[in-house]
Structures are given as C-alpha cells and as structure tokens.
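All protein chains of the complex are present and in place, except for one that has been dropped.
We just call them A and B in the order they show up, numbering each chain from 1.
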Amino acid sequence: MADHDNYTRTRWLAPAFVVAALALLPVAAHWTGQTYYQVIGTRIMVFALAAAGLNLILGFGALVSMGHALYLGVGAYSVAILSHYGVSSGWIHLATALAISTACAFVIGAVCLRATGVAFIMITLAFAQMFYFLAIGLRAFGGDEGLQISLRSRFGPLDLSDATTLYYVAFAVLMLTLVAMHRLVHARFGLLLRGVKNNERRMRALGFPVRRYQLVAYVLSALVCTMAGLLLANLTRFASPSYMAWNVSGELIVLVILGGLGTVIGPVVGAGVWIVLEETLTSFGLGLPNDGDAWMREHWLGFLGLLIVWVALSMRSGLYGSLVRRRGGTER
Amino acid sequence: MKLERIRPTVAAALLSLCLGSALAQAPAPIRIGFLATFSGALAPLGRDQYDAFMLAVEQRGGRLGGVQVQVLKEDDQFKPEVGTQLVQKLIERDNVPIITGITGSNVLMAIAKPIAEKQVFLISTNAGPSPLAGAQCSPYQFVASWQADVIAEVVGKYAADKGYKRVALMAPNYQGGKDILAGFKRLFKGEIVGEIYTPLQQLDFSAELAQVTASKPDALFAFYPGAGGVGFVRQYQQAGLLKTLPLLTTGIIDGTTLPALRESALGIVAGHVWGPDLDNTANRQFVQAFEARYDRIPSNFAAQAYDGALLLDSAISTVKGNLSDKIAFAAALKSADFKSIRGKFQFGRNNFPVQDLFIFEAVKDAKGRMTMKSIAAPLKNHADMYAAQCLMK
Partner (left out) sequence: MTWALLATQLLNGLQLGVLLFLLSAGLTLVLGIMNFVNLAHGSLYMMGAYFAAALYGRTESFLLAAIGALAGTLALGATLERLVISKLYQRDHLDQVMATSGLILVLNEVVRIVWGVSPMFIGLPEALRKTVTVMGFQYPAYRFLVIAVGLLMGAGLYLLIHRTVVGMLIRAGASNAPMVSALGVNIGRINALVFAAGAGLAGVAGAMAAPIFSVQPGMGESVLIQVLVVIVTGGVGSVRGAFYAALIVGVVDTIGRVLLPSLLGQLFESSVAQAAGPALGSILIYLMMAVVLAVRPKGLFPVKHG
C-alpha cells in the first residue's frame, strides 16, 4: 500500500545519476579501450526496457504476466525473418514487429484478462509456451537452433550494426519510454490503473471500464517488450526460441520486483544490478586461497540465489524502492 | 576486482610487444577462450570437455605447442545470447586469438559468424551443426568432433549390415532430432515402421514405447540427449524391452550417462566416433591418464576435447607460437598433423573431420564399471554429406 507514494514525489537525484551513468558509459569505455563494457551496457538497457514494459502492468497494475518474454521473441524474430529475406530497413522491422505484437497482445490480453489471480498468471504462461514451441517448430527459420541475423536494422543514417550507435539508440528508446511511462502513470490512465490495483471492486462500482483500461495497458506493455526484442536481436545478431522460454518471463518478473514495484526507474535499477552481478560473480577475483575464486565463480548462481532471497526478505520495496524510501520521503 | 583488469591489460601490452619483435624471444602466453556449457542439463558434457582439455595442457606443463597458454573458462548456460555476449567479452576484453569448447549447436550457430568476422579461430570440440559444414564453412572455423548426422549414419549402416529389415525410430521433436533420424535413414535401406517425434521436454515415454512394440519392429533406433535419455533407457528396461527388442542408439549412452544407468544399459548399442577401448597408443595413454587424474572413465566429449587440445598443440608448434600470421595458422590447423586418439584423423575441405566411425555396446569392464566396447567399424574415412556445399578449397 505504501509504495504507491514513491512516484508522486519525483526524486531526481537517484534517477539522474542512473541516466548520467548510462549516458557516459560509452565514453568511458572508449577512453579506456574496454569496448566490451559498452556491450554490457546495451544488454542492461535492453532488459531494463523489457522490465519497464512489464512494470506497467505488473508494478502499477498488479497483473502478473508470466508470458511477456513472448513479445521479446516477436520483436527478435521480426528482425531475423525480415533480415533473412533481405530487408534491412529498421523502420520496416519496427513496424512489422509492433503490428504483430499489437494484434497478438489484443487477442491474448482479451483472453487472459477474463481470468484473475493465479489463473491469469497461468494463462499468460500458456500462451508464452505456445509461442515458444511454435518457434521451435519453425524449421525454415532455424527451429531450436535459432536464426542468424545478417542484416541489422537501419534507421535512416543510424545503422545498428555499429555498437555505439546501437547503444545510444537503445538509450534513447529507454529514456523516451521511461518519460512516457512517467507521464502515463501520473495521467488519468495511470491513476485509474493504480486505482484498480488498490481496489478493483471500488473502481468498477464507480463505473470505470476496468477491463478496457487493463487491456490497453497490457498492449502497451507488450509493445515496449517488442521494442526491447528488436534491440536484443540487433545486439546478439541472433533470434532464438530460448528468448521466449518461461524462465525468461520469470527473470523479467524478478527484475521488476528487484528494482522496486511501482517506480518508473526501478526496472532500470533491477536490470542493471542483475546483469552487473552476473558479470562480477562470474569474473570474481578476490584472491581467495585454494582456488576459492574459481569455486565461487563456478557456483555463482547459488550466490545470486542467496542474494535474491536476502533482498526479498529484507527489502520490502525492492532495491530502488528501499533506497528512495530511506531518503526520507513522506508517505501519505 | 582491479587486479583482474590490470592483468589482461598487461598481458595484452606484453603480447603486442612480443609480436612486434617476433624473433628468438619466448612468445607471450596464448590466451584461449574455453566456452562451454557448465550449468544446466548439459553440464556433464562441458565439464568433461574442460577436464580433458586441461589434462592435455597440464601434461605439457601448461603449454600447447611449446607455448604457455592461459585458458579462460566461460559458461554459456546453453543460451545463445549468453554465448554471444561471452564471445564478445573474450574477443574484445581478453583479446583471445582462439576460442574452443562449444557444447551446444544453438550456441555455435549464434557465435560462428561473429567469431569468423573478427578473424578469431574457432575450434569446436562438440557441436557440429550442418549449416556450418556446408554453405557457412569458414577458414577460421574447425570442428574437431563430428558433424551431427554422422553418428546416426553409422548406426544406419550397422543396422543394414546386421540385416534388420524393419526398424522404428524415435527422437525428440526439434531440429537436431530430425537431422539424426534423417542421418539414420540415409544409410539404412530397410523398412521404417514408425517415425515418432516426441514433444520436447517430455520425460515419460511409456505411451510411445507401447506404440513401438505394437508395430513389432526388428529394432528401435532412438536419440535422446540429456535427461530424456537416462529416463528413456530406464523405462525401456523396466518395460522389459531390453530382452526382446534390440535398442540402437546415439547420443544416449556415453561416459556421462552410463554411471547413472548401470545394468539397465547392458546390451544397448550406440554409434560414435570414439570409445575408451580404441586400439592405439595415444588412446590408451589418454584413458589411463584421465582415469588417474579424474577417477572416472572419459566420455567421448572428453576424448573430443583432448583431441582438440592435441590439434592446437600441433598447430601452435608448427607456427612456433606466432599466431599473427593467420593464414599460416589456419593451414597448420587444417593439416591436422597430430596423433589423434581416434586413430586416423584429417579435415575435409569444410574443416569438418573425415574419420572412422564405430559401433559400441554397453558392457561391464573388468572392474565392474559400465563402459563401451567397440563391436564394429562400419564406416571408414567417412566424410559428412554437406562438404560439397562448402565452397572453400
């Protein structure tokens, strides 16, 4: 109940820091000659974007979708299949991906929203599984071995095959999405959504078309994930059914919760922390005796798990949420 | 964490210095990226590959081809997107000239082009998908293990030689499964009484086994990698089929699954490129050394990786540790001038192996452990069928 107040007060310091860090990362990377960190940064932003999309319905709307990874797949496969046929125009990639996603999300959302609670979660999962097995069955497009992408998206002068261009395009898309989301949650639409999260019965009694708003929110969140999928395909130059596996959907949920439900920049923090942790835990070098370093690196997933449990137990509002709360915001 | 970043930079600086004056000085350590699957269901494969590779390196005092090597171990978690990211890390941050390992075909398909474009050498010691054997072959890309279809082709030939007239087929419903069954049918000339593709991730095969027995074939050919395979054999034995229906397999029985299956695997036939009892000196020494070091019988995955290390050993030695002349190094790799533990080994023009293929039976060895015994060698100097589509010389 209390976290809905976090975003009524905009605390600019923390988000500004995150934005600035992301903006300056490529500069630092090039300056030190470690361009690999630019790749990590792009990956963080791609998953931050996907998590931000999910956050719209999960964090603000309390709709737990275990099937959002399927939109990542739609975005990625749109690029891959079009590229397979020689189309390199990013605009066509984007338009196709968004069109397919809108159609799918409308249908899937309409069906899923008829259910509530655990049933809703399971139906979204079911749809994701269907798409996953469909992609594996697409022998013409690589099946389970995935599809290589030879032609990456070109948006006019911006060619996403250049790593730095891709980074800043992802950055721009992420920033624009976050700003749009910020506007949305403070607008009537967002307030309605949060009202439904708090007390659906009351909203219905007040005469609001709850289902319609939820459906629109679902479609919007799907479109954001689709864009993330398009960027992911350009980053990895590959589309694979594994992008739509159910554990990816699960990871997106964890990213959103980790960052803090119901905050706009929470997903970015969640994605950033997760991926940075993954990097540091697998490159661990504390100089422990007896090959201790290698042992910790090998079992890094276990340590990640312990960390997640600890965050879940000790931080009620996720990482960013707790951070923001400690800065002494008032709670109405 | 700072130390981790200084070392690579220092090593890179040293390497460039040395390459600049590549004369009588001892060459700087060669960094080799070892990218394999160390978590998830395929973890035993990656672990065997790594253990065998490091055994070869240790036997040579931390060197390959007379040059110190630094092996950077990375886990792709069987995910192509993780594989591509790690490849970028290995190439851009760690400046490796060679990447080896590669457990899964899906990862290999994702990383093949990015690696070749950066002119880094890729030596796969397990995955061998068909597109890379055909039109997508590359002078920087070598598969030292086998092309995916051939281990099924050898079983098809064996079934034909054995005189089986009616054979049923089973595999999981994905590209790899379909390719394997296609490979079997290529060389088997009898009647296929049923071709069953089971849904992916399905673990209970009772229904399909009942179906197969109803069609009364002479033998069943099955392919089930990973967890499915162990369950498949257990269920086959529990249904009493081991006694009545010969089971021909590939990808089910190997050094990583036999310890879990024990007697339930007795009598099962498998096709592969290597077995612990292959009769040559190099192999006997390898098996002995591996067992002494790791206290288990090596699997074919270990053998393939060990051969990969021997290949690198010979190639690096040929170019005297100077990897800057890529054409020379590629030629050295292609010549495959080493004593393979598989006996005969050479590369075809698509940089995939031309090798003998064998049939094994699961038996108990003198110490009571389960192992594979070679019972036939139906295909000699066998090349894969995709070589013609490769346009390299």
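By our rule, contacts are C-beta pairs under 8 Å (C-beta built on N, C-alpha and C of every residue); 3 or more make two chains touch, one makes a residue touch a chain.
Keep in mind that this is a model prediction, so the values were computed, not measured.
Although it is left out of the displayed model, the omitted chain contacts the following shown chains in the full complex: A, B.
Per the touch definition above, the residue from B:K165, B:K189, B:R262 or B:K344 contacting the chain not shown is B:R262.
For the chain missing from the display, the contacting residue among A:A95, A:V111 or A:V276 is A:V111, taking the whole complex into account.
Shown as candidates are A:V46, A:L125, A:L147 or A:V219; the residue that touches the absent chain is A:L125. Of the candidate positions B:Q119, B:Q238, B:Q288 or B:N381, contact with the hidden chain is made by B:Q238.
Touch with the chain that is not drawn comes from one residue among A:A28, A:A172 or A:L306, which is A:L306.
One chain is missing from the display, and on chain B it is touched by residues 38, 40-41, 43-44, 47, 173, 195-204, 206-208, 210-211, 213-214, 226-231, 234-235, 238-241, 256-257, 259-262. Looking at chain A, the residues touching the absent chain are 58, 64, 111, 114-116, 118-119, 122-123, 125-127, 129-130, 133-134, 136-137, 139, 246-247, 250, 253-254, 257-258, 261, 299, 301-302, 304-313, 316.
In the analysis below, only the chains that are shown with their structure count from here on.
Centroids built from CA atoms put chain B at 36 Å from chain A. Taken together, the chain A residues at the contact with chain B in this complex read 34-36, 39-40, 43, 133, 136-137, 139, 142-146, 148, 150, 232, 236-238, 240, 242-243, 280, 282-283, 285, 287, 298, 301. Chain B meets chain A in the complex at residues 1, 3-5, 38-39, 74-75, 79-81, 84-85, 88-89, 92-93, 105-106, 109-110, 112-114, 129, 173-176, 178, 199-200.
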